[in-house]
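For this depiction, one protein chain was excluded, whereas all remaining protein chains were kept in their positions.
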Amino acid sequence: MTCHSSTTSADALLKVRGLYKRYHAQGPWIVNDVDFDLVPGEILSLVGPSGCGKTTTLRLIAGFEQADAGTIDLQGQPLVDVSESRRFHLPPEKRGVGIVFQDYALFPHLTVLGNVTYGIRQGSAKEKRDQAMKQLEMLNMASLADRRPQTLSGGQQQRVALARTIAANPRVVLLDEPFSNLDVTLRESARRDVRQTLLSQGVAAILVTHDREEAMSIGDRVAVMNQGRIVQIGRPESLYHEPVDCFVASFLGGLVQLPAQAVGSTATTMLGPVMLSRSVQGQVIIALRPEQIILSTPSQGQDQGIIEHREFRGHDQLLMVRYGLHTIPVLADSKTSYHCGQAVSLRIEGQAIVFDRCSQCTPQ
Amino acid sequence: MSSSVLTSPRRRPPWYLLTAGAITVGAMALPVGYLLIQALFHSDDVENLAGPFMRARIGRTLALTVCVTTLAATLSLLLAWLTVRTSILASRLLALLLVAPLAVPPYVTAYALLSVGGDNGLLVRLLGSDSPLLRWLFTNADTGVFHVPRLTGFAGALLALTAYNLPYIYLPVRAALIGTDASLEEASRCLGRSRLYTLIRITGPQILPALLAGSLLVALHVVADFGVVSLMRYDTLSASLYARYNAFDLGNASRMGMLLVILAGVLVLAEWLMIRRLRVDRLGIGVAREARLLPLGWWQAPAIALCLLVFIIGAAAPAAISCYWMSLLTDWSSISANLFKALKGSVMASLPAAVVTTALAIPVAVLSERYPGRLSAFIQRMPMLGYAVPALAFGLSLITFFTAQWIPESIFRLFYQSLPLLVLAYVFHFLAEAVGPVRSSLKLTSPRLEEAARSLGSTQAGALIHVTLPIIRHGLIVAMALVFLSCMKELPLTMLLAPLGSQSLARNAWDHTENAEFTLAAPYAMAILICSATFVGLLLMEKRKRT
Partner (left out) sequence: MAFGMKTLTALTLALLASFAGVAQAQDQSLVLYSGRSKSLVEPLVERFQKETGIKVQVRYAGTTQLALTIIQEGSRSPADVFWAQDTGALELLHEKGLFAALPASITDKQLPEFRSPDNSWVATSARGRTLAFSSVRLKKDQLPASVFDLTDPKWKGKIGWSPANASFQAFVTGMRAEVGEEKTREWLKGIIANEPKAYPRNGPILDGIASGEIDLGLINHYYLLKTKSQKADFPVDQATFANKGDIGNLLFVAGAGVLKSSKNQDTAQKFVDYLLSESSQRFFTTEVYEYPVLTGFEAGSSTMDVTHAREAAPKVPYSNLKDLDGTLKLLKELGLN
């Protein structure tokens, strides 16, 4: 039983149901009962720590791995149908599923144009070339058409890989950590370019990444995976502000956990009162995003914390404030100066998260 | 790194790969099965292979095999490193020279070495029998007798066999070294490790598969060799094998043959155990960044000298001697017609064999690299067993099969002693030589490329043909070259199975040599050399043009 919201609408482009996969007969399930849908034109980010099964899920959809159970349908056509009585896998070349690999896998013996033309099946040789050139132009790569992939930079190779995949007119595009081989400065612009390209061509895509910022910025929806299961799937905002458990919460952003005494939908913490995401009673652990903790003017009767550590990060400052036994990270603006040993008051803004499940989360 | 997820070990290979594998295993089953049946069937008068005399011969076989293989492997490593990673002059030319011994039939090398020494040998002819140097070196202190010895026995066999076999290790190791990733070595150096340590611990594993594959071939060559060791008067197991066949003692001959096959099996098993855990496929596309060449400084001279020494012993000396004999030939008219016929006969069998063998090696290599597992490891190593079966037994097994009564008359008439049958014999006998280079080059390419092709709509076979094959060109070329050369020099199978009335360079050369008609043998030997060198040169030139 997974805790997520999935679209079970009939107009879903890709439907994955009950997908299971493992590599050894008695071994752990790498993909453990995965269900989700992909709507036409949507970009879904599949994110999770290494080894959580996201790449395997991708490869199952692409057809490079065989599932142990489950079904995958694309536009109503079954790609995978494995159960007690059936074992059906459509070969990868018949699925119309494009994939951009982490290392791009450009063909070294063909030029850029040759690579992009490779997947175009319809038309005469000239028509194929023209179509490929058009695709390259859309990505501003036309001038590199006659170059060999070995001579291109990482960013250029990535764009060629994307052009090649899209030129083949796939029904859905899979991207396996496409930005991890790029330098940080390129990543952000590459992210935007890829998103723009996919949206403008109206191609639905699943993007696998272990970077949370990437996942949330590119995806229309985000699915967080852990140990083969989709823990939560939904819009980035819902996942960020309403995580179902501490794993999702801590994966998508910093998390500050505090003990609190709850009475209904409010609770009292060492930093003062706070609204809760749901009604509970008694001792709870609440979770806050670092940006919810605000430095405030000291007020009467309120405890104060001592700044233990200060980090200037350019756009903001990170202060580690000690409250009794707890050290709380606080984001401060970059202009005000603070120093270690200084006493400050904190208060909480916004709702605190109380998790649905009692997952074991050690306070940070 | 998501690529560590890679291929599931339980992927089932497509039918056409499995068929090729089945053909390979089936083809090896014939000669090995034949040997086994003969060994078991003729069970009267079983010779004691552990007796003192046989033990001595087996001991000599092992000693020679170990020494030749070790020497050839060490030299190959050194020479490959010199010609790839240092600033040695004319490295490409030297590489070509070092491959030249492949074109020379081994007994010609043996004759060449033998003719250096002796009271009527090259040394005496060049320096004169009054030469003080020779007199000083070769006068017996006790008896005062002056006698220049010939290079025979263990030393002669070692030298001849090492020079002849060196290219079989040098070629694949050199190719592997070219394909290694310099950034790995640079990382190692940055971690404080010396150049030597890096070479051993980092570069080593990347070239180990190539080294082992080549060494395996060489070991089998030495064990099976009879021509060289008999001339060098170093009696090994092959001498006993030869003697048993001459005595029509099929039982003991087959048992000795089985011993060779078992030995091959042991070596193959050892190689498998060493390779099994190795994971060296490079990620990323195209050619890895090339390492900076190590400047040699005053080591240039000795390095070049070493390369030239190998070239001289393995190729130049035999060629020079053949030229000398050829120069004594006065009547070319009688030779020329036969020479052309023999050339045609040799090429007509060797060329198709080279192509078909490489074609068969491709699925075997793909099975082993893309669908790793016990089955594919077994299939890929089976050709070694066929390789180890003595050529006479190999030929007899084919003869037995194709003349069996249950083969219909029409097929018998069509196939028996026909060119296709000879080509088939070559293909299955020499498959082991082709699998190595193809496998090595396949190992260095990422399976991602085939997956990318499939995601773009190519079938599995299509991806193989349009993406993988062009990338492993070099391995295919090396495989074809090796098989072509082996076929050009092959004797025993050809004698038994070649079509009636056909001639071949190797047979004619051998025929004249046996009759001491060296002037008549020389043109054929030179033709083998020139033809082989041309073929290999063309292929390597083609390779260079494209990269």
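All chains are identified by letter, namely A and B, in their written order; residue positions are counted from 1 within each chain.
The rule is simple: a contact is a pair of C-beta atoms (placed from the backbone, for glycine too) under 8 Å apart; a residue touches a chain by one contact, two chains touch by 3 or more.
All of these numbers come straight from a predicted model, not from anything done at the bench.
Chemist: Can you pull out the displayed chains that the omitted chain is in contact with?
Modeler: Checking the complete complex, the chain left out touches B.
Chemist: Would you indicate which residue among B:44, B:142 or B:514 is in contact with the undisplayed chain?
Modeler: B:514
Chemist: Which residue among B:49, B:184 or B:348 touches the omitted chain?
Modeler: Spelled out, the listed residue whose C-beta touches the missing chain is B:348.
Chemist: Of the residues B:239, B:275 or B:312, which one touches the chain left out of the display?
Modeler: Of all options in B:239, B:275 or B:312, contact with the hidden chain holds for B:239.
Chemist: To test your reading of the contact rule: which positions on chain B touch the chain that is missing from view?
Modeler: Chain B touches the missing chain through residues 47, 52-53, 114, 117-121, 147-150, 152, 230-231, 233, 235, 239-240, 242-243, 245-250, 348, 351-352, 355-356, 392, 395-396, 399-400, 403, 405, 412-420, 423, 469-470, 473, 476, 480, 492, 495-496, 498-501, 507-508, 511-512, 514-517, 519-520, 542.
Throughout what follows, only the chains that are shown with their structure count from here on.
Chemist: What whole-number Å value describes the gap between the mean CA coordinates of chain A and chain B?
Modeler: Between these chains, centre-to-centre, one finds 54 Å.
Chemist: Under the stated contact criterion, what part of chain A meets chain B in this complex?
Modeler: 23, 50, 55-56, 59, 62-66, 91-93, 97-99, 101-109, 118-119, 121, 148-150, 157, 164-165, 168, 170, 176-177, 208
Chemist: Quick one: in the complex, what on chain B touches chain A?
Modeler: Within the complex, chain B contacts chain A at residues 2-3, 5, 7-11, 283-287, 446, 448-449, 451-460, 462, 466-467, 470-471.
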